[in-house]
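With one protein chain removed, the remaining protein chains of the complex are shown where they sit.
Read from first to last, the chains carry the letters A and B; within each, the first residue is number 1.
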Amino acid sequence: MFRAGLVACLAGLLIFLALPVLAIFVEASPGELLASLKDPAARDALWLSAQVTAVAVAIIVTVGTPAAWLLATRRFRGRSALVTLLELPLVVPPAVAGVGLLAAFGPAGLLGGAGPDLVLETAGVVVALVFVASPFYVRQAQAAFAALDPTWLEASRTSGASEARTFARVAVPVALPGLGTGLALAWGRALGEFGATLMFAGSFRGTTQTAPLAIYERFATDFTSALALSAVLIALSASILVTVKLLPGRPDALL
Amino acid sequence: MRHALAALAAAGALASCGGGGDEPLKVTAASSLKVALTEYASDGVALAFAGSDQLAAQIRQGARPDVFVAANEKLPADLHAEGLTQPPVRIASNRIVLAVSAGTSAVRSPEDLARDGVRIAVAARGVPAGDYAQRVLDSLPRAGANVRSREPDVSGVVGKLLQRAVDAGFVYATDVRASRGGLREIALPPRLAPDVRYAAVVVRDSPRARAFVDGLRGAPALRAAGFGPP
Partner (left out) sequence: MLFFDLRARVGRIDLEVAAEVRAGECLALVGPSGAGKTSVLRAIAGLLHPETGRVTCDNTVWLDTGAGVDRPPEGRRVGFVFQDYALFPHLSARDNVAYAGPGADALLERFGLSARASARPRQLSGGERQRVALARALARRPEVLLLDEPLSALDARTRASATRELVGLLHETPVPTLLVTHDFTEAATLADRIAVLHEGRILQVAAASELAAQPASGLVADLTGAVVLEGVARADRDGLTRIALTNGGTITSTDAGEGPVAVTLHPWDIAVEPADSEAAGSARNRLPATVVTVTAIGARVRLGLEAGQPVTAEVTAAAVAALDLRPGTRVDATFKAAATRLVPR
């Protein structure tokens, strides 16, 4: 009886999650989808999304990996508070994130336009994406590093390797599956970001109108086009997820 | 105790006898109507605001509010032509204005919009405010090149202006009024100012819905917010 209940829950959840995704591919014919994608504005949006998410993820991984390593391997006062702070963007609604970014980096904000112009610029989109997506990576990376057997790291040190070399040649390679998962999650989050980028960087074709914003614009005027763009985004996100799962050494590897 | 329960049951029965009297009236409306409609509507009305084009699209997709109020006449007319609603009723007019943030601004006249380095925000095409704004821009050569953001909602334009992220933007006169000094209006010559007319349609026909729309025409709350006569 209990077993049947478990199966029912899983089945229900699967159907609920899969249905909207499937509906997108079913609602419009492939011909219509392809035609919509020929629209230069749609292509601009997809290309912009690809670029800004790649840059944002690159920044997140470059800065976040050493940060996660530090958090995972050191105990220091205020560590828990710091971790909570880093997780904040996770629980902050995107609109609030947008407001916060404006309040900090906008022309009327804290820094009062001191740095480079971010608002209405592509760089601003990248900033917004880094803000909302970095916790997805850092949390996974930290967990992956913390799960490493400490004797591996000690064996590396007693074999003559410095901490830096240990990090690069033992910690990162062994933690790679977990880092990969974090990367996929962060990338997916960045691809789908809407509210914060709209408020902070605006929406302009080629500069700041990412795919989700383009979908939103087309929702009212050209639903087929919205479906087409959505289908492409789903395909993109899915391929990132699958690629990560194909990494060797994963306990849940597809291969 | 039993008396109290009986009384509650009776009250419930009476209430539901009123032809759905305790079910709220669902009204979707353009964002620019937020202040006015909140003032106009009584208890028992549920309001939802968004871009008019979004709301029309939702109705096409099957959403069934009781009343839909748009920032133009085209959207309600289209819906009516598709057989989804009752005939549209003009309820108010508004003005599209050139707005800047309070305080100093690089833009002091419509001509300034064409200057190098000026940044303009408008609503997206398809959104009534965006279509109106585009008509104005079309008659100001070279200003169109300075558009830096096409917001899905006119409130996004207001936000960008208040944050001084752009130098100027096209919003409704009612938005300037609602900003309570945050925005300043720069007058547009009459030949540039488009006709902005708001129309409402009953989507789910009922006496209450019709009464709501009829009462909206020229309502004091609309005038107080800065809307013009229909």
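By our rule, a contact is a pair of C-beta atoms (placed from the backbone, for glycine too) under 8 Å apart; a residue touches a chain by one contact, two chains touch by 3 or more.
Note that the structure is predicted; figures quoted are calculated from it, not measured.
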Give the labels of the shown chains that the missing chain contacts, considering the complete complex.
A
Would you mind spotting which of A:I24, A:V174, A:L198 or A:V244 touches the chain that isn't drawn?
A:V174
Kindly state which of the options A:T62, A:S80 or A:T151 is in contact with the chain not pictured.
A:T151
Missing-chain contacts on chain A, rising order, are 149, 151-152, 154-163, 169-170, 173-174, 249
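In this section, only the chains that are shown with their structure count from here on.
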Whole-Å distance, chain A centre to chain B centre, using C-alpha means?
34
Which positions of chain A touch chain B when the two form their complex?
102, 106-109, 119-120, 198-199, 202-205, 207-209, 213, 216-217, 219-221, 223
State the interface residues of chain B toward chain A in the complex, per the touch definition above.
51, 53-54, 56-57, 61, 119, 121, 124-127, 147-152, 156, 159-160, 162-166
